[in-house]
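I am attaching a structure below and will ask some questions about it afterwards.
What you see is the complex with one protein chain gone and the rest in place.
In order of appearance the chains are A, B and C, and numbering begins at 1 in each one.
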Amino acid sequence: MSLDPIPIHVVNPPPGESALTGNAPPLLRELAAGVRRLLETGESSAIDLSALPLTPADLDWLQEKLGSGEISVILQAGGVSTLNETACPGIWWVTHHNEQGAVTAQFIEVAFVPELVKAAPQDVAIGQEYLELMIADL
Amino acid sequence: MTDLQFLTWVRGPGLDIAVGIFLLGVLWRLFEIYSLGRSKDLSAPRRTPGASGLHTVFRRSLPPPGMLKCSPVSYLGGYIFHIGLAIVVFGFAPHILLIRNLTGLSWPALPSQFVDLAAVVTMAAMTVMLADRINKPAKRFLSTFEDWFTWAATFLPVLTGWMAVQHLLLPYTAMLALHILSVEILLIVLPFTKLFHAFTLFGSRWYNGKVNGHRGVPV
Amino acid sequence: MQGSLVDAFARQGVSRRSFLKYCATLASMMALPPVAGRAMAEAMAAARRPSVIWLPFQECTGCTESITRSHSPTIEGMIFDMISLDYQETLMAAAGHQAEAARLNAMQDNAGKYLLIVDGSIPLGRDGAYSCIGGRSNVEMLKEAAQGAAAVVAVGSCAAFGGIPRANPNPTGAVSVSDIVKDKPIVNIPGCPPIPVVMTGVLAHYLTFGSLPELDAKGRPKAFFGETIHDRCYRRPFYDQGKFAKTFDDEGARNGWCLFELGCKGPVTHNACATAKWNGGTSWPVESGHGCLGCSEPDFWDAGGFYKALSLPADPLGIAGAAAVAGAAVGVGIGFANRAKQGAAKSAHETTTLADLEK
Partner (left out) sequence: MSASLEKGIRVLKAVIDAPIASYFNSCVHCGLCAEACLFYTETGDPKYTPIHKLEPLRRIYEQEYTLLGRLKKIVGLSKAVTDDELDQWQELVYNSCTLCGRCSAVCPVGNDIVYMVRKFREGMAASGHAPEGIKSAVNRTVTIGSPMGVKLPAVLAQMKHVEADYGIPIPLDVEDAEYMVVLSSMEIINFPEYLGAVARIMQQAGKTWTLCSTAFEATNAGIQIGNSDLARVIVSRIVEGAEKFKVKTVISPECGHAYTALRWEGANLIGRPFSFEVQHIVEVLDEFQRQGWLRTEGFETDKLTFHDPCQLVRRGGVIRQPRTLMRSVAQNFVEMPDAGYMNWCCGGGGGASAIEEGEALRLEAFKKKKTQFDAVKPDRVVTACANCRIVLEESLEHYRMDIPVIGLTELIAEHIPERNKPEGA
């Protein structure tokens, strides 16, 4: 069923007013510090965007500033997640959706490779087992 | 008692009691004061334009010549805090809603940021007035317990209302309840203290203007 | 059922990445730093499933409905499978004496370690006779079960604050868990019903950190109940601009303006609806056009009417008319007395002479 028949259309923010809160620009500095740390110590970090008082307009501004990079990863696990490299290599825009498609969490991760993309040794071991079984069956 | 129980009480029975005492007190006091009557002035009146009871009711809101310079704190502080109170009481959306609910009258609300500013300015002005009461010999000399008490009874509703909106010190629910309680205290004491000038001021100015208007003096 | 969580997940076909993603989301929801997601994942992967006993008292099963079907079949629901839910009348297969035996066994085997979840209020009227299970009153069962519990989680407004059964005139003498249990840590997760992720979040916290989350003065986890609905409401800007819907079908309502005047209790209600939302993040009451009822606050049922704005008196001017009449009567009475006194003073006046000027 479409939601259109319900005569409620939310106007937010109100027309004619800028919805930018000014909370987004400082995040760029925080990211710069994160990138420096990554290069110097190899330590990765993340910013939880849903925990910050950012409006959709703030997020759009941030996304536009960071741009898009060469890699887009789509993770199919308990709903879709997208892990997109931004125009600044090492900065990843991570969005988690649930199975219904709603956004459940949004992060900006500073890492060479996002945590979730890496395969865990336990899983690799299971893969190895599977491969060996296949070879044995040859 | 939980915060919500407290709030429920002050919104319910508490407010009923306060409004009841307020109305009872106002009518009682008005009758008590004005039923004393006065004798008719038998002297021949002198008519002068601009001299009448009604003129004085309005004109007395402005400082007479020379007085503003004489006591700027009393006048400016008084203006700021009375106007500020009016803005806060009659311009804040939840207050208008209350008035509409009680009387059916309503009007557009002022932006809450503006009301917020007005509340801060009002409190600042009231603080200055308090300091003036402490500093000025004549004012300090005249001051009784009632003066300090009514200052607090007027200041607290503004302070608690502002703190409730700003989420300071206590949870909103508790602060809102304290705010309503402080307003109730104000309502209860108003008819029985100098705060009753809010009502008798018009009568006083009118009498003064009437007596002097009879003599052709535009006071 | 024993074993580590992550193994159980694997058996359910939940991948490690799904699990990590869940932990990250949960951490975000609980306002923990992003690194906590990884810590949670590691801790949970190694966690042993604790025994959980769920006692239903004077309740409507709405809380169970909420927790089981909300995000079903996502991971929040699964985490319930991942604890050792040893007694839950609605969900368990066993019934009658078997069920009661399972409860007693679990209590014995895990004495001092199990987590006790309670939904529903506890009636104290007529010695608790209003609500019994297997011939035993709720209050008796609660006291018994609480004794060996590591902690008690009061799920839903009934268990947390007494809820609807306790509403005026409270015929059954209903009370909350914390009215009875005094010597155990209690977490209140109020709401009618509570938000599923809040319930699972508390369990996850207990599983991962082995402790209960930080609580507010009313025993509610601060991570979810720290802010009011009003503070996080997407319609808040309209409140600040003074734009209010006046009826449910006016222009303001259609424009999605603030519902304060229609009785929204958002300003006095602490809950996570505005951020966590309901039905898998689909919507929540205010978004669907209805004000908050304040269901996660004590005595919300008796707080002066769901459709009456917060700034309004609950019972407008019930005695005002009478007071005005009484005031006028008192005033007129004093007026007459005063005039009489004034008149007496005037008529008693003897014309003064020069001699009178001397004392």
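As a convention for this text, a contact is a pair of C-beta atoms (placed from the backbone, for glycine too) under 8 Å apart; a residue touches a chain by one contact, two chains touch by 3 or more.
Just so you know, these numbers come straight off a predicted model, no measurement behind them.
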For this session: Name every displayed chain that the left-out chain is in contact with.
Result: B, C
For this session: Tell me where the left-out chain touches subunit C, residue by residue.
Result: 330, 334, 338, 341-342, 345-346, 348-349, 351-354, 356-359
For this session: Against the chain that's been left off, what residues of subunit B make contact? List them.
Result: 28-29, 32-39, 41-44, 46, 48, 51, 56-57, 60-61, 63-67, 70-71, 74, 78, 136-144, 147, 192, 194, 196-197, 200-201, 203-209, 211-212, 214-219
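Note that only the chains that are shown with their structure count from here on.
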For this session: For the pairs B-C and A-C, output the one whose chains share more C-beta pairs in contact.
Result: B-C
Problem set entry | Distance between the centres, which are taken as Cα means, of subunit B and subunit A, whole angstrom | 56
Problem set entry | Distance between the centres, which are taken as Cα means, of subunit C and subunit B, whole angstrom | 40
Exercise. Which whole number of Å gives the spacing of the CA centres of subunit A and subunit C?
Worked result: 33
Exercise. When you check subunit B against every other chain, which residues touch at least two of them?
Worked result: none
For this session: Under the touch definition given earlier, write down the residues of subunit B that touch subunit C in their complex.
Result: 2-5, 7-8, 11-12, 15-17, 19-32, 35-37, 93-95, 97-98, 101-102, 108-113, 167, 171-173, 176
Problem set entry | subunit C partner contacts - residues on subunit A that touch it in the complex | 7-14, 45-48, 50-51, 75, 77-79, 81, 96, 98-100, 102-105, 107, 115-116, 120, 122-123
Problem set entry | Residues of subunit C touching subunit A in the complex | 14-18, 20-22, 24-25, 27-29, 31, 33-35, 38, 71, 74-75, 234-235, 237-238, 241, 243, 253-256, 275, 277, 280-282, 287-289
